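Missing here is one protein chain; the remaining ones are kept as they sit in the complex.
Here is chain A:
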Amino acid sequence: MHKLSRTNRDKLQQYVSITGASEKSALQALKASDWQIEAAFDVFYSQPQPKSNDPYSDMILAEGVSVLCSDLQVEPQDIVTLVLSWHMNAATACEFSREEFVGGLQALGVDSIGKLQEKLAFMRSELKDEQKFYDIYSFAFGWAKEKGQKSLALDTAIGMWQLLFAEKEWPLVNHWCDFLQDRHNKAISKDTWAQLLEFARTVNPMLSNYDAEGAWPYLIDEFVEYLYDKSVVDK
């Protein structure tokens, strides 16, 4: 057997853990693509998979994702996974299809897990960019909701909001989450999700520039009422 360099051995490990392929085919693929890991993935996925009828064989699922996370040395709930998913334009949380995964890596300009790890800092910084935060936030709704559902489950939504507004401060986020659990108890619509960001961006925490006659979703109007009721803000 060829003696593998350390880097290549790492690459091999990663390849195997991510694709679930055997060491032998992994080696084949990597060699064929000259140890460029993304090209190797390309090769792997383009091979017909005669054995499995499993529609998920072309996907990285929850297990694969947690392996990926540990390889990257991040917690699965770390917001950077959201950013990564955004780059990949992933349809659903905790799942990557081949195209999504490869496409994402290409977009980031990386071809190895190591390089991906180096990009993490950059990805975190993207959250500080106003426009990118907006895009990531909007993306998050479709990504976090259940497949086939139109709305986002309340708990998931609250979790996402807590995560997102840790990056971009909004003083009223905790009141918002309390309010939802107290008074709403239903799923969140896409419109409400989108408009909440608008609300957080444009209306100041004292609500002095809140326009009651405006086109804010009903839930946000209710939230304002809640804030007055609880004397968080004076009318």
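We take it that contacts are C-beta pairs under 8 Å (C-beta built on N, C-alpha and C of every residue); 3 or more make two chains touch, one makes a residue touch a chain; residues count from 1.
Assume contacts and distances are computed from a predicted model.
This figure omits one chain of the complex; the name its UniProt record holds, of "Cullin family profile domain-containing protein", "Transporter", "Cytokine receptor-like factor 1" or "AP-2 complex subunit alpha", is "Cullin family profile domain-containing protein".
The chain not shown here is touched by just one of A:13, A:33, A:97 or A:195, and that residue is A:195. Of the listed positions A:76, A:171 or A:214, the one in contact with the omitted chain in the full complex is A:214.
Interface with the hidden chain, as seen from chain A, comprises residues 150-151, 189-192, 194-195, 198, 213-215, 217-218, 221.
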